[in-house]
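Got a structure here, written out as structure tokens. Questions coming.
Complex shown without one protein chain; remaining protein chains in place.
Up next is chain A:
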Amino acid sequence: MWYLCVFYHRLLDYRKPEVESLAELFGAFKDSNSDNNGNPQKKSLEWRLPQDHHPDSPFHFVNLPSEVIARSIANRSILVKGIYELWGEGSSYEELEEAVKGYPDERKLPYLTSESTFKITVDSFGKVISFQEQNDRIRGFSYIPFKGRVNLRNPEHKFWLMETDDYGSNNGLPPVVQRRIFFGREVGAADRKLLPTYQLKSRTYLGPTAMDAEMAFLMANQALVTPGKLVFDPFVGTGSILIAAAHFGAMTMGADIDIRVVRDGRGPDCNVWSNFKQYGLPMPISLLRADNNLPPWRPGLKEVFDAIICDPPYGVRAGGRKSGGRKLLKGVVGPYTVPDDKRTDHIPSTAAYSLVECVHDLLDLAARMLVMGGRLVFFYPVLREDDSIDSNFPEHPCFKLVASCEQILSFRYSRVLLTMVKTGSYTEEIAESARIKHLEFKENHLKWLEDGNLHSAVFSPADPQLGETGDTKFKESKPKYRGKYV
């Protein structure tokens, strides 16, 4: 059945993939899991736009197998404002009335009975409707035979009247030619109350790259986190991603190369454990200090994590580290012998860990350690040129990319949330072919990522050559210093 799906107008690229992921989580694709030959079928939903609307519009129609699934998706999601059973739509109130009257009675009457309570909310996108106008519009519904009592606090049935009109000027969307009015019954809505609860500013232990709560929940949704699943973050830091996973009931594990972060934090009441305690979440199964470049897992161990979710260090705000000093790895110096009296607190030297190497290690680890069908969700930085990004992302023969969602961070660069599903099992041969594939990919797309180029691309002053072209207007539109926006 087709439902009206209305989104919050933010993180536009993340909206549909979130719904698709949750649809899978709640079993929307169960019947079509595989065709007769056992091949997995494409798991995606049907979407449709209202008349004259731009894809960035918050109003979409989506085909979902049942109301139960629609409700579960809406309630779990972060970006869905609501999913509605549409009773009618139109370009004018006359058209709307006709449409609502034409909607079958057997779909309407069960929600209009005298024992029920209800509420009508008037909402708009891109304009404000005064209280008086709202009341007038609600009164205009006298043609719907509401028999129940009004209850504004806790109604059984919530009806929504939503209007959009000429919203083109300020929000970056092309104007809608005609206004569109929707009337429907709410099936489910997102619980955004989570966000103030988990917002970073009230969290005790924070690092410079702690993941914003909204994004962390989105990542957990992309990873299909459910109670009892085991989720791993190899760059755990202050645990901001695992907190979202734990909120949805997952067992969590995290590793980081920086022992001060995982072990000590800022004291006994300000560390990764205390962050979990703050929200009453179950503690991580384990936190350990390990190097993603040299993972400590036993050789026979594989297919143990249900999801790997992480924000790898890509060298803009925080650089990656791996064990071994720079000179040590080059073989210039021999290993430093640690004096006996300093052994306990000694922190071994580390060397810069390029994003290229980091992503390769991450894919290799995920290919080995994820269960079949398990998801790898991680951020990957891209440079923006002429308002578009290079959409070549890292690949691995064991994985299929199911979503890539861009979040613009500055004029110069974006990060893309990649969601991959493990579709093939891991063998030594595959690991080798993945390595070769990775080398090719690196050769073609990642040259600029090496040796801090990303950092300089993001932070260096505007290209001086631009001045010579005489296109001063363009130059002026480029802010001189973008650092604070990153």
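In this text, a contact is a pair of C-beta atoms (placed from the backbone, for glycine too) under 8 Å apart; a residue touches a chain by one contact, two chains touch by 3 or more; residues count from 1.
In this section, contacts and distances are computed from a predicted model.
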item	value
Listed names "V-type proton ATPase subunit", "Multifunctional methyltransferase subunit TRM112-like protein", "Signal peptidase complex subunit 1" or "Dynein axonemal intermediate chain 2", matching UniProt entry of the absent chain	"Multifunctional methyltransferase subunit TRM112-like protein"
Per the touch definition above, residue among A:304, A:383, A:408 or A:457 touching the missing chain	A:304
Contact residue for the chain not shown (choose from A:85, A:311 or A:357)	A:357
Residue of A:107, A:127 or A:435 in touch with the missing chain, whole complex considered	A:435
Contact residue for the chain not shown (choose from A:65, A:148 or A:348)	A:348
Chain A, residues in touch with the chain not shown (by the definition above)	227-228, 230, 251, 253, 257, 259, 262-264, 282-283, 285-291, 294-301, 303-304, 323-325, 328-331, 334-338, 343-344, 346, 348-349, 354, 356-357, 360, 435
